[in-house]
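All protein chains but one are shown in place.
After this line comes subunit A, so read on.
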């Protein structure tokens, strides 16, 4: 495969699955510029990892793995910066929820969900994202590197916490 073909194949995969990049960026970054920055970083790392991608395997699993690994590393580095440059949570949530809100109730729901996501530690956030995205348990297990039985247990607990806290 020539360099140009490789680039075209990657661009097409990225276009098809761009939603994964944006969902992960949105789940792990708070401010719009930070989200755009993280989305770019994920795309750059996907391009970096592309030569080693095995086309026989699921592209969404590969993309989720790279995207979540980049996002979790990003969150850990940002954690130190945010100590000195904290953004009030309300302002942050307003920014994330504000643009759509067709009605008051769905806006409230979205705010509650985003506040819940923001409270989760990085690994739990990955599980929550994959669960909300309705990925099969087998794929969640492959992405996170845990057994399917473990995924099932964790999702059961996660659902309970969602019910309790929202």
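Just so it is clear, a contact is a pair of C-beta atoms (placed from the backbone, for glycine too) under 8 Å apart; a residue touches a chain by one contact, two chains touch by 3 or more; residues count from 1.
Just so it is clear, contacts and distances are computed from a predicted model.
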item	value
Listed names "Aspartyl/glutamyl-tRNA(Asn/Gln) amidotransferase subunit C", "Serine/threonine protein kinase", "Molybdopterin converting factor subunit 1" or "Acyl-CoA dehydrogenase family protein", matching UniProt entry of the absent chain	"Serine/threonine protein kinase"
Subunit A residues touching the omitted chain (full complex)	14-15, 18-19, 21-23, 26, 36, 39-41, 43-45, 47-49, 52-53, 62, 65-66, 68-70, 72-73, 76, 79-80, 99-100, 105-106, 108-110, 112-114, 121-124, 126, 132-134, 142-146, 154, 157, 159, 162-163, 166
